[in-house]
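As you look at this complex, bear in mind that one protein chain is not there, while each of the others sits in place.
The first chain written gets the first letter, and so on, giving A, B, C, D and E; residue counts start at 1 in each chain.
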């Protein structure tokens, strides 16, 4: 089992969630984060000046999944989180080993509990 | 050492924190997250209609602990985070290996720094 | 590759970010969290009474980095996140193994994608 | 200026205050609506109200007032008095009520601002800002101004229908029914938001919505009690029924929810307050507190039902503009007939020099409502098609997913959510 | 209506405005309180204010006004005039002040709404919504209306105590002391929140609390300056001391905090403003700016001390209803005696046809305060027991942990906190 953490742009969240659903990954956890701004693209406006803020809004996805779902999940994220042909700021995916996974509802653990 | 991440329902946070304290786990980090909604239980109301939102509020706990505390911590969470006999949406617990842990205050590291 | 998670006090965020930049660590992800309050220092005021809230604001940093950057990053955090000679509540640093890292923009993976 | 009536400082003071109170409704509406959409659309939604202030605020002074309150032209379809462009002819004019015409023009202007802002709730979260701006300008010219002329200008045909006109004290037809039907047509024409109704969409800030409802209540005192263009008994009557109806509407919705779901919600209380305020708007000049309570309870109940029906029919009137403003507006304009003060009825009877009964007035009210629904509905549809085919009205799918704040305005509502 | 006094459009304008301003205090209070509780209780706490608007808003019109301002019945315990039910007898009535009675009734109604809403702060975060609704209705009938009758009806016994009555210009006893003592009793009866005082509980939105304090200040101009039922010198005097007292209260609290903790806080400034506004409420008709400054500084100091004492005693008056409203209200009602304008004292003396000194009035004021404390405290206790044993007042432990928003209303205040 692996724990995938993906940092994406907020405007792609809906698309990523739908892509994951198509890849049969239904259970995810989402949270707000901020990341270093991409210095070049789509700046925000502040009283007539385009500014690239130091920290920009990001979304953080956590997906625990069994090994065979890792590549489909990554592909789904890659396909939906990219702007155009890929822009700085599109994000990162991190994969760490997951030793145990426990479903609180039933107490069961292991691959079935994902 | 392990890093435990638990995703629970916000209404159980106080109970879980108390259960962890009883299990002698005092140091935790809490953050807001959202998760796939449980489709069946306790929906929210929106102008007379019961709706199950796509993403519902969740709380994310992170607990770094030495190996002997892992099971007590998990048991504490399981006991306090479950609604009734367990409902969809009650949450998950993930355990990943923790290689190093450093206390910023003193700079000390390893099991003593937990 | 390692995934470093640091829990620090919000008032040190700017200093920590600058220290990391000096250590050549530019890519980080930041999110809000709360932690057990330090019971002793710098309480908040509520109508004339100093109170130590149960959960106090913390900032959570995530840094994925190649192995040779781990120690410099940790040192940078230690140097900037400490209050005075170190106070309870200054925070923790956790290091877990990072198996894969993928850059969404290009799809490349491994140490180059950090 | 010789010969002009003297200024009544008291009446003028209240009309100035009313103008300020009605202005307060615009941020109030922005908060009410802004809190109900998803986080990514909060600024765009609030801007719909603020853009109406800017656009219609200028239009009204340039030509709107001249069209609404000038004498009949084009067979009474609209009014026109070129001297009133830029309000020039009003510069030193005192009206018979003892109020400078400027104040009346500004008070009326606020109604012209808030009406398109109300519509915006129906197609929230999926409209281009540019198209919205063009749409509301055209709508103000071609829908609002004619309706306003018909109902409130002294030579407007609805003002003169029946014995003493179609009763619309403060804008039940002109404001709420017209906005309600326009919203319904727009919601149907533009189609649902991506994911509706499968995905439930969460209000980002019910706290703000609740405060917005509070400000709307306060502002509505100006809206209704100002519509008497006086500071006297009639003003007091209007204020009283407005207060009672708001309270009764909120209470009724609370009880309905408690009966239906076992618990009351803050959005429910806010919606009921709104329904009560809308229903009393046409009626505030003619009904008494008891009637106001009944009307408000009816409005809450029927609006509640209408929203349940909408959820069945699965069209996406995002913030229930038709369900609340349209439906409660119709309830008010029609059912007020049964609660008219006796003195009004006998005055109406003596006006026609004979008898004038409830049923007579009912037909007049139904005519007013029907004409508003048909005219506003049809012209709105035409404008939607026009704007959509030229400037573009519906947001792109990508823009909708990213949210209006990001895609249309390059901003973020709550920077505080970013750590640091 | 022949024979009735003419309407004074200016006075009416100000009374209409005052009514709107006092209404603004309700969302203001909802924001003030709402910002101070924990995130999970924000909507439930704000609903306490809004529910008071809905419930008491209807009750007042149905029977409350008839009870408060009808002639004495039951030996003067309460008033009653059946014709005033649904305000029917007021429909065309102009009062001697030149103001339609409707306006007076609505103005007074706002006081009846805000008083129970103030109490709610004392048992915030742990009360069932249903029980709360029942409680405030009963409280309005059995505590507020009698007190209001005693103090403000022309045949009320406190209105006629001593030479010129117990001075309570705008509700120091009727509103603030009664709410304060009711809050104290309720906090003691219901017991502390889970975890209090061990676990500190964080205000979720001090920004909103601060804005709420601002709106309260604005609304209080209506509260106090409207209580003159005039638009003249006395109104101006009331407005002036209200403004000064709010500023001086805020300043005093700021300085006390700076002295005590080395830094001023936003909650401190807001609390001081509130203390200043409360203390001047009974006194606004009789003191001058210098007196207002002294009273406000006293109120801040004594309230500050009272809250420190509360923290020692460890009872859980969540938002310090007694500490601020009760204590500052008592300070105002008692200490105003030392700052009364000379003209008032000589008028009082000539009223009794002799001399009337500060000490004489002091006894009258003390009597007013004491009677309010005892009556309101005792009846509140009875009502609490009654409601708790029948409908249920205290939230279940599970409900309290989950928060009122979730457990009582099925909502979430800040959806924006959920990503996406």
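By our rule, contacts are C-beta pairs under 8 Å (C-beta built on N, C-alpha and C of every residue); 3 or more make two chains touch, one makes a residue touch a chain.
The structure presented is a predicted model; accordingly, all values stated were derived computationally and were not measured.
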Considering the entire complex, write down the shown chains that touch the omitted one. A, B, C, D, E
Out of E:127, E:148, E:186 or E:251, the sole contact with the unshown chain comes from E:251
For the chain not shown, which residue from E:143, E:264 or E:298 touches it across the whole complex? E:264
In the whole complex, what residues of chain D lie against the chain that is missing from view? 7-14, 16-17, 19-20, 23-24, 26-27, 30-31, 34, 42-43, 46-47, 50-51, 53-58, 61-62, 86-88, 91-92, 94, 99-100, 102-103, 105-106, 109, 129-130, 205, 208, 231, 408-418
Write the list of chain C residues that the hidden chain touches. 10-15, 32-34, 42-45, 54-57
Absent-chain interface residues of chain A come out as 37, 45-55
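Quick note on the criterion: only the chains that are shown with their structure count from here on.
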Can you list every chain that touches chain A and also touches chain D? B, C, E
If you list every residue number at the chain B and chain C contact, are more than half found on both copies (same) or fewer than half (different)? different
In angstrom, rounded to a whole number, how far apart do the mean CA points of chain B and chain E lie? 43
Distance from the mean Cα position of chain C to that of chain B, given in whole angstrom: 20
With centres defined as the mean C-alpha position, give me the chain D-chain E separation in Å. 33
Numbers and ranges of chain D residues touching at least 2 other chains: 195, 202-203, 261, 263, 265, 267, 417-420
Multi-chain contacts only, two chains or more: what residues does chain B have there? 31-34, 45, 54-55, 96-97
